[in-house]
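To start, I am sharing the structure in question, which I have written as structure tokens.
Every protein chain of the complex appears in place save one, which is left out.
== chain A ==
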Amino acid sequence: MKALPTGTVAKALSAQVPEPTSAPHAPAPSNAGVPEPTSTPRAPAPSHTGTLSLPEDASTHGHRIDALLAWSHRFDAVLITVALGWLVLAVWRFRKAKQAASDGGTRRSRAWVLGLALGAFVVVDGTLLLGSEGYLRDVLWNFSVPSEDPRTVRIEINAHQWSWEARYAGEDGRFNTSDDVVTWNDLRVPVGVPVWVQLVSTDVVHGFSLPHFRVKLDAIPGRVNQTWFQAAREGAWEAACYQHCGTSHYRMRGVLTAMSPESYATWLREAGKQSAQAWDAEDVAAHWGWEWKAP
């Protein structure tokens, strides 16, 4: 690649390494020095299944959304075939026809229009509505799953221009204590366990998304939003900001690593010990965590 004209652009392009990038002002991740769990890849592999498909699904519930979307595509294909086929056929068949009908439809033909529209509406919109409602009831808005599961991992995420700061409660299970583990652009979760995220922003509106887990939630200053998901298998995937949040919005990238529950526990214990050693009670700004909000 030829030399690029400006520092910004050059930096932008050279920053394509798939390691979690810390914001310039971010302190060194507190997990520094912790031995990497060997079983987990630290860099996400290009894990696409094809251009015309959704990102690979690495969650335990995302398949329900994907199936509903697949249904909606089948309906889309039928609707577009009928609409465009009809249009093309009409133009082809009645182009410059010698005679044109003189009426604006009959009672019967208008009833057909209403009936067809109603039929398509009931089938297509009905499927989407019921399918969506099922997912909302069972997963997206059903916080009884993470709140009732004793294994649930809770993470507080603080969005900044332009990085994701994540806080784990540590072994005592309470936030804002000395054994909290804080990471930058580096989320770690155990496989097969509900992960419950509460999300805030310190500056502008950001959008926290895990495309491979079908997770999307706004980070808005002044409120705590929450969502939950569950990783289906080990691996590393990207977290992305989906709300325009300023100049370096495109670099607001993190990596989520799904680990075996054992390596996750080891990592959290080791990182928590290091945090406790570095704990500075005077550093108020570092204690941005909050008391976990009930659903």
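The working rule: a contact is a pair of C-beta atoms (placed from the backbone, for glycine too) under 8 Å apart; a residue touches a chain by one contact, two chains touch by 3 or more; residues count from 1.
One rule holds for everything that comes next: contacts and distances are computed from a predicted model.
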In UniProt, out of "Cbb3-type cytochrome c oxidase subunit I", "Inner-membrane translocator", "cysteine desulfurase" or "Xylobiose transport system substrate-binding protein", the chain dropped from the view is recorded as "Cbb3-type cytochrome c oxidase subunit I"
Contact partner of the left-out chain, one of A:160, A:188 or A:212: A:212
Residues of chain A (touch criterion as defined above) contacting the omitted chain: 4-6, 8-10, 12-13, 15-16, 18, 43-48, 51-55, 62, 64-66, 68-69, 72, 75-76, 79-80, 83-84, 86-87, 90-91, 94-105, 109-110, 113-114, 116-118, 120-121, 124-125, 128-129, 131-133, 135-136, 140-141, 161, 203-205, 207, 209, 211-212, 214-218, 220-223, 225-226, 237-238, 240-251, 253
